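Here you go, one structure.
Only one protein chain is missing; all other protein chains are in place.
Showing subunit A:
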Amino acid sequence: MTDAALPTDKAAFRLGLETRLKKRYAQERRFRLYGQLAIVFALGFLALLVGRIGLQGYSTFIDYEVTQTIYVDPAKVDAADIGGANFDLLVADQMLAKLGEKDDEFGEASGKMMDIISNDFGFQLLKMIKADPSLIGKRVTLTGPVKADAALYYKGELKRSTPQDERKLDDRQLAWLDKMQASGAVTKGFNLGFLTKSDSTEPEQAGVLGAVVGSAMMLLVTAVLAVPIGVLAATYLEEFAPKTRWTDLIEVNINNLAAVPSIVYGLLGLAVFINWLHVPRSSPLVGGLVLALMALPTVIIATRSALKAVPPSIREAALGVGASRTQTVFHHVLPLAMPGVMTGAILSLAHALGETAPLLMIGMISFVPGVPEGFTGAATVLPVQVFIWENASERAFHERTAAAILVLLAFMIVMNLAAILLRRRFERRW
């Protein structure tokens, strides 16, 4: 049968039907495409974010070090006043001598040399001679990083093609750097210092150790407070509390607390913990307290849903053989709900780890050069370190910021992975 055989009005009807169907199918395909595009966009952004930060940050882990034998000249280092000697100048002069350069009377060349090698050399020398004054008059071999700008040159980010006025290092310094590299004094290696040193004003000496330790201490305070209190509060609300207006109010309240902007918790911490209770500013203790209050509602919500998932038959069985309600909860319900509780706790702690804004409110933005001394001492944490370095004007700090973000992301991924594994491992069907 062909279309022509049909009465014309039917054919027209059918034609209309088909065009409409085509339209509807096209619409269907478009709709589906939008969905795919949305997902591709979101994942593409994720890839761009991680890739870009990885590209910006990986070079931090490459380090250029100079090894140099230094003659500790007794004429320049006084044994009676070791701290008074200018070790930076001493090192710079001998580096220049090795390159066959002579310093002029204004010390211009040594000043330029000090701009390309880290003053870490000076610190090392000072430390060594203080520990062993007999080194004066002898030769010592030192290894230290080049300054951040010089490292940028070696990494190819500071280019010779840029006009001299617009770059940090002039032609003469670049020539020295080339010579040093050619002589084999410069070695390229893994920058362990970034992981074992703390913040510094010199980019090449700045590391994340202080921030990592600070983050860990603060997270410990948060975990010790938020997890037990949250779990017990949730257990009370779910298992013991009578369903009254009050408990309804508490429930609404907790849901609301979970959505309060984090910066408001910072204001709370500032007003209550610092101005009222005089807890030391910028300490892991006060940071942990603020983050604990912030994590608490999430822990409570997660625990409640884990408890809800435990079937009533478990409780009834326990009660039926004569256990008290407390025994039922602690011996049967809570252990069964534990995987869900742990997952929720880890996820909320991971969130707390990445939080920055409330910590800025409680003074955690100060420059802290060492590893925190205790829970009440000044400390900095990873996300705040990222924020501080991002604001630093020196370009070398930008790659360090990205590297610190990589460390932070590694932490987050480990925590999230732990939560996922925990969920998988203990997944249970009732």
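Everything that follows uses one rule, which is that a residue touches a chain if its C-beta (ideal position, glycine included) is under 8 Å from a C-beta of that chain, and two chains touch if they have at least 3 such contacts; residues count from 1.
Keep in mind that, in the parts below, contacts and distances are computed from a predicted model.
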Name under which UniProt lists the unshown chain, selected from "Chromosome partitioning protein", "Phosphate transport system permease protein", "Xanthine dehydrogenase family protein subunit M" or "Pyridine nucleotide-disulfide oxidoreductase": "Phosphate transport system permease protein"
Sole contact to the chain not displayed, among A:Phe13, A:Tyr58, A:Phe190 or A:Phe240: A:Phe240
Residue among A:Ala11, A:Ile62, A:Leu89 or A:Leu257 that touches the chain left out of view: A:Leu257
Residue, one of A:Leu174, A:Ile300 or A:Leu422, that touches the chain absent here: A:Ile300
Absent-chain contact - pick from A:Ala151, A:Leu174, A:Val208 or A:Leu270: A:Leu270
Residue numbers in subunit A that touch the chain omitted from display: 24-25, 27-28, 31-32, 34-39, 41-43, 45-46, 48-49, 52-53, 56, 228-230, 232-233, 235-237, 240-241, 250, 252-257, 259-268, 270-272, 275-279, 293, 296-297, 300, 324-326, 350-351, 353-357, 360-361, 365, 374, 383-384, 386-387, 390, 398, 401-402, 405, 408-409, 412-413, 416, 420
